[in-house]
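After the structure tokens below, expect a handful of questions from me.
One protein chain omitted, others in place.
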Amino acid sequence: MIDPQVLVLGIGALAALASVVAVYFAVIERNLVRAVVFSAIQSTLYALLYYILMAPDIVLVYVPVAVGLYPAVILFLISKTEREEKP
Amino acid sequence: MIDPVTYMLTLIILCMVVNLGIALYGIFFRPSLVKKIIAVTILGDTANTFAIMLGYRRWLSPEKPSIPPVLLNYANATKEALAEFSARAVDPLPQALVLTAIVIGLAVTLFLVFLTLQIHRLYGTTDVREIRKLRG
Amino acid sequence: MDIVVTSITFLIPIFLLAFILYIIRAIKGPTISDQVLAIDAMTYDVAAFLVVLSIYLRIPILTATAIVLALWIYALDIYIAKYLEKRELGE
Partner (left out) sequence: MTEVLIYIGLALIGLGAVSDLIAAIGMNRFKNFYLRLHAATIGTIWGAFVPIIGASLVAIGYEPLGYYRWFVAGAGFVAALLVLILAPAGSHALARATHRARIVRVEPCIADHLDETMCIKGGSE
């Protein structure tokens, strides 16, 4: 039988590996709306990681701020300024 | 022979270090100010993750996982129950610090957003190279 | 080892495989709508997965995070939809 701690921490390690991919695309992407969407993927994976690390109070604060408010504020900024990042 | 739990924790820490490097690249080398704000939020979240991993604690046994720092049966807490709670709970101090840091990060991000809005209103662009050219 | 822990141990890899496939679509998606749809479905499934995981770990206090996650991903949907419609009306 597999050790439960290894299984649970393996979920966290998979979330961390996927968040590396999401962060890479969020920084590289030229279309700024797509960068915000990749940032939302990264926030969801970080929330899963915090849950794995036994911090439910952090998740309860982090999810409204990072999934709810950051994309709203940055989409407001993008709609006021410009959509593309010049090369 | 390395312990698999240690291997998993090391893997998470290495991923966080890579995230930190990518976010620093985004802050220093991308020209758009909006992209810099996104990279700053990613940098702050990654630093918070390091602080939370500082307080993580290994499980006592497969039957007794480490628990969040919330005491459930406080009504009839005997001395043995409190001793078991203090042996299993993760450290609450980094979590309290991170809780404060997330809210302060939100305030800083709002300030940066309106600063960028004002820059766009004055100069008509959010590209740092254009802004440098205009001022010089 | 009781039946609940054993069953959920075999069900967790199925959830993880589904999450990986959702992340592939969320990164690859040709338009913004595809990406947001993939994140939407993935996050509701993460909320379900968190409830299952709190039973697996036997820590009941972790369940409350699922409600917050399900509520706020709806806000992301509405923001993106509002942004897309406003761009259509503006240009």
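Order of writing sets the chain letters: A, B and C. Residues in each chain are counted from 1.
One rule holds in what follows: contacts are C-beta pairs under 8 Å (C-beta built on N, C-alpha and C of every residue); 3 or more make two chains touch, one makes a residue touch a chain.
Note that this is a predicted model, so its numbers are computed, not measured.
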| item | value |
| --- | --- |
| Contacts of chain C with the absent chain, listed as residue ranges | 3-4, 7-8, 11, 14-15, 17-19, 21-22, 24-25, 31-34, 36-38, 40-41, 44-45, 47-49, 51-52, 54-55, 58, 60-61, 63-64, 66-67, 70-71, 73-74, 77-78, 80-82, 84-85, 87-88 |
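Keep this in mind: only the chains that are shown with their structure count from here on.
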| item | value |
| --- | --- |
| Between the pairs A-C and A-B, the one where more C-beta pairs touch | A-B |
| By mean Cα position, the chain sitting nearest the middle | A |
| Chain B and chain C: spacing of chain centres that average the CA atoms, whole Å | 20 |
| Sequence positions of chain B contacting 2 or more other chains | 65, 67-68, 70 |
| Residues within chain C bordering two or more other chains | 57, 59, 61-62 |
| Touch list for chain C against partner chain A, complex | 1, 5, 9, 12, 16, 19-20, 23, 26-27, 32, 35-36, 39, 42-43, 46, 50, 53, 56-57, 59, 61-62, 64-65, 68-69, 72-73, 75-76, 79-80, 83, 86-87 |
| Residue ranges of chain A in contact with chain C within the complex | 1-2, 4, 7-8, 11, 14, 18, 21-22, 25, 33-34, 37-38, 40-41, 44, 47-48, 51, 54, 56, 59-60, 63-64, 67-68, 71-72, 75, 78-79 |
| Contacting residues of chain A [partner chain B, same complex] | 3-6, 8-10, 12-13, 16-17, 19-20, 23-24, 26-27, 32, 35-36, 39, 42-43, 46, 49-50, 53-58, 61-62, 65-66, 69-70, 73-74, 76-78, 80-82, 85-86 |
